[in-house]
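Yeah, one chain of the complex is gone here, protein chain that is, but the others are all in their spots.
In this document, chain identifiers A, B and C correspond to the written order of the chains, with residue numbering beginning at 1 in each.
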Amino acid sequence: MSDRIRVGIVGGTGYTGVELLRLLSAHPAVELVTITSRKEAGTRVDAMFPSLRGRVDLRFVEPDQAPLAGCDVVFFATPHGVAMSQARALLAAGVRVIDLAADFRLQDAAAFERWYKMPHACPELLREAVYGLPEIYRARLPSARIVANPGCYPTTVQLGLLPLLEGGRRLINTRSLIADAKSGVSGAGRKEELAYLFCEAADNHKAYGLRGHRHHPEMLQQLRAIAGHDDLELVFVPHLVPMIRGMLTTLHLQILPEARDVDFQRLYEERFAAEPFVDVLPTGSEPDTRSVRGSNMVRMAVHRVAADRLVVLVVLDNLVKGASGQAVQCMNAMFGRPETEGLAQAPLLP
Amino acid sequence: MSDRIRVGIVGGTGYTGVELLRLLSAHPAVELVTITSRKEAGTRVDAMFPSLRGRVDLRFVEPDQAPLAGCDVVFFATPHGVAMSQARALLAAGVRVIDLAADFRLQDAAAFERWYKMPHACPELLREAVYGLPEIYRARLPSARIVANPGCYPTTVQLGLLPLLEGGRRLINTRSLIADAKSGVSGAGRKEELAYLFCEAADNHKAYGLRGHRHHPEMLQQLRAIAGHDDLELVFVPHLVPMIRGMLTTLHLQILPEARDVDFQRLYEERFAAEPFVDVLPTGSEPDTRSVRGSNMVRMAVHRVAADRLVVLVVLDNLVKGASGQAVQCMNAMFGRPETEGLAQAPLLP
Amino acid sequence: MSDRIRVGIVGGTGYTGVELLRLLSAHPAVELVTITSRKEAGTRVDAMFPSLRGRVDLRFVEPDQAPLAGCDVVFFATPHGVAMSQARALLAAGVRVIDLAADFRLQDAAAFERWYKMPHACPELLREAVYGLPEIYRARLPSARIVANPGCYPTTVQLGLLPLLEGGRRLINTRSLIADAKSGVSGAGRKEELAYLFCEAADNHKAYGLRGHRHHPEMLQQLRAIAGHDDLELVFVPHLVPMIRGMLTTLHLQILPEARDVDFQRLYEERFAAEPFVDVLPTGSEPDTRSVRGSNMVRMAVHRVAADRLVVLVVLDNLVKGASGQAVQCMNAMFGRPETEGLAQAPLLP
Partner (left out) sequence: MSDRIRVGIVGGTGYTGVELLRLLSAHPAVELVTITSRKEAGTRVDAMFPSLRGRVDLRFVEPDQAPLAGCDVVFFATPHGVAMSQARALLAAGVRVIDLAADFRLQDAAAFERWYKMPHACPELLREAVYGLPEIYRARLPSARIVANPGCYPTTVQLGLLPLLEGGRRLINTRSLIADAKSGVSGAGRKEELAYLFCEAADNHKAYGLRGHRHHPEMLQQLRAIAGHDDLELVFVPHLVPMIRGMLTTLHLQILPEARDVDFQRLYEERFAAEPFVDVLPTGSEPDTRSVRGSNMVRMAVHRVAADRLVVLVVLDNLVKGASGQAVQCMNAMFGRPETEGLAQAPLLP
């Protein structure tokens, strides 16, 4: 079918990979061409993920034998460092790239190397990579060759602060931003690490990453770009919650004296009125993560808890709007499809 | 739209109700007309279930003010006893009824009264009610006026035993059937009872219902109908598992001496080959409940654990194939739609 | 045994009640005399809580038939409002009172009435009630007739801020205190409410109480008392975490310019060096709630995340140090026993 988007996936055995498969296998405009996995080459996808029986009729393929060059777009659902090693060749073959890892998120190659402990393989491509947050960079997606899909935490923080920062607005003290964020365990990926065992993570709660989290420089870079200035500091404390999917970021903000009369509820509602995947809840709401489970929605609530204090609550499903769903939304925009196509799944509640 | 099925829901505030809403609001051939709740009359559905924001634009309506008579079909997602009290009037108005509770499951009114501790309001309708298991009673659904949607446990037990019992087959000792069944907590409904509190049910496991469970007579009635004889006994032990959705029934069966040469795997595969919602897994498989989470699929595996011993494992999502999804499947069959319409949701894994 | 503390419990069917029973039934200096419950009068305690079989040989007694006047001390593990209605009579009989609810926490009767929507039954006793946080009010406990056991959130916030505020210290901006707190579900009690059902709370996360939480005035009152001034504001945002026990409070604090050279780690270690139940973790630690599960310990970690930013993490078990264990610790202090007596349980990990 000449008008379907031919899609390849590199690294399909993690949670963002199987989530891409769930979404893309039901996408009416997509033809799933190939999926790679070095470790699982030859295995049927639905033998590994029985949830996909009858939906995905592919086997994992050795990366260097996969017909990626014949795809229109390749998603990288891989560890950091893989996409950048293959990007040049794919672009040369006319294939567009959506990276769900961090290779193209930081504009500054030195910052990338500092945080990810590896040299950047194609720093010359960083400038052209589009940061895949359609609510901000929609206009650049149709022509993008490389999309850097945002991290899950950064999506909550950017969308939650967007109405307050963009357009040079002076509403909150940008030197005192606090993001107290909570993530389900799937955010850590499908990795055989002790900390993510059921018996370590269940019935338990903790903060982590207090000595530095890789999403911090990404958030700072992006928030400064949105605000249009660098006078902006962010305290970011991520926490691990014993649930599979879901993320809640609680933003603690200080309202500037000159902004005491602003109607923040209205500001948020207006900013996101036309966004299909951002839902500003009525005043007084307390969104729970299950209200977006399995869907591409972000829900948020704005609380004026004191004259000079704003608390913004943002929830999303870290595997959908926080990863694979956002990537599909970007793909839709890149290929001139409606952004919502293939992303109409209702949240699963309970 | 004259060709859409006009649907009413009575009792939409429980888990089977919100699950019906999730499925029906995305069903291309359905028009959701009304939904009732005495307690929540006037409340917007999406205020109660924010997961449905942008999907369901209705308010709960007082039962006696709801335009049920103008519907093509009414689903009862109510406690036992409600559907039977309204069935006559609805039928008289030409409205078909699908009851997700037990009012029409037992053919014997006396048995109903014994197990449900209430007189039956319309025993004369029991005979015409069709038991809503399409894999068995498909042919009767197009003309059915009343459908008794099966319980979740009975669905697993009937489908798991079907190939062994139907057609008068003599393969297993029918006097020694054992169903050791495990259910997620949502099977108990959205009820304010101590036993289903998070702190009572989480990180815990127990058997229950050992002194008699209402699904037992339903299963016996149905299995005897399938087998064509009454020489059939079933030990049924349900268990509560700390998960939201999901049911696994482990059937322990004794193979008759004359059936030792049967290829049970093949028997199951052939029986269900044409069934869109029954998936017989390859030999040696161990289905997990998440492989069907949020979908209408049943998956099963057949294990010959000894020369004379068969273990059959059956999983489904108790709110979908075990309740609301099955009801929608029945509705499709009743109204001449493809059975799979509106039921293509991929399981949510992880 | 004349030298054992004769103990009565009013309202023993909730989570703080059963936790008191777990602790007191193993306490070498305690004789459990009676336990009341209107609803369960006549029921054996161990029929309701089989975990106590062989440990508690009592039946629940009608409140007005319980021999409370013959006790040395009575614990109220009741809803708010019960202890104050019985306090005068018990005190008159020479019985001391430990209230695990809020009746004696707020010194200001008007504030109590505003937050708890009921008149205070004995405002004249508020002044003599001792706030049961031994780390601060230890000296007053031996002579206390009424102890107001602190709420779980307030315990974390007060202990977490104590070294920074007490003694008139000027280390942090007290007008900008933020407590982002997370609680396990048992903090809500053993109540038949929808929000605490397994299927509502599991695999889910949310903030709540943003429009006002009863622990907020308690915390403000106490923090101002500790600081010795009223120029102190606190943003408090509680969250619900899908775990049974456990509380983590993340304190976001702004260091004053004049305090930039303070060694906060050392400050905390020194302050709590002699405290048997407060454990300051080594620099860089990220305490998890399971490290205190079932025990009376508080663990905390101090993170200097920027030159002017301090993050303090505090964990405890909300049913032990956050409720019943703290009450037993107070009882020990009241009766001249070692504070640690009967509270040596090791945390249960995993």
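Observations on the structure shown:
Assume a residue touches a chain if its C-beta (ideal position, glycine included) is under 8 Å from a C-beta of that chain, and two chains touch if they have at least 3 such contacts.
Since we're looking at a predicted model, the values are computed, not measured.
The missing chain, though absent from the view, touches A, B, C when the full complex is examined. Of the listed positions B:Val45, B:Val130 or B:Ile244, the one in contact with the omitted chain in the full complex is B:Ile244. Summary of contacts with the chain left out: across C:Arg55, C:Arg88 or C:Lys191, the touching residue is C:Arg55. Per the touch definition above, the residue from B:Thr289, B:Ser324 or B:Gln345 contacting the chain not shown is B:Thr289.
Contact with the undisplayed chain is limited, among A:Cys199, A:Ala306 or A:Ala344, to A:Cys199.
Within the whole complex, the absent chain has one touching residue among B:Ala89, B:Ala110, B:Ala139 or B:Val235, and that is B:Val235. Touching the omitted chain from subunit B are residues 176, 178, 180, 182, 184, 199-200, 202-208, 210-211, 233, 235, 237, 239, 241-246, 248, 250, 252, 254, 284, 286-290, 293, 303, 305-306, 309, 311, 313, 315, 350. Although one chain is hidden here, its contacts on subunit A can still be listed: residues 15, 185-186, 190-194, 196-203, 242-244. Residues of subunit C that touch the chain left out of view are 15, 18, 22, 25-26, 49-55, 186, 190, 202-203, 244-245, 279, 281, 285, 287-288, 290-295, 299, 319, 344-350.
Note that in this section only the chains that are shown with their structure count from here on.
The central chain here, found by comparing per-chain C-alpha centres with the mean of all protein C-alpha atoms, is A.
Between subunit A and subunit C, the centres computed from C-alpha atoms are 39 Å apart.
Looking at subunit A, residues 202-203, 244-245, 287-288, 290, 293, 350 sit in touch with two or more other chains.
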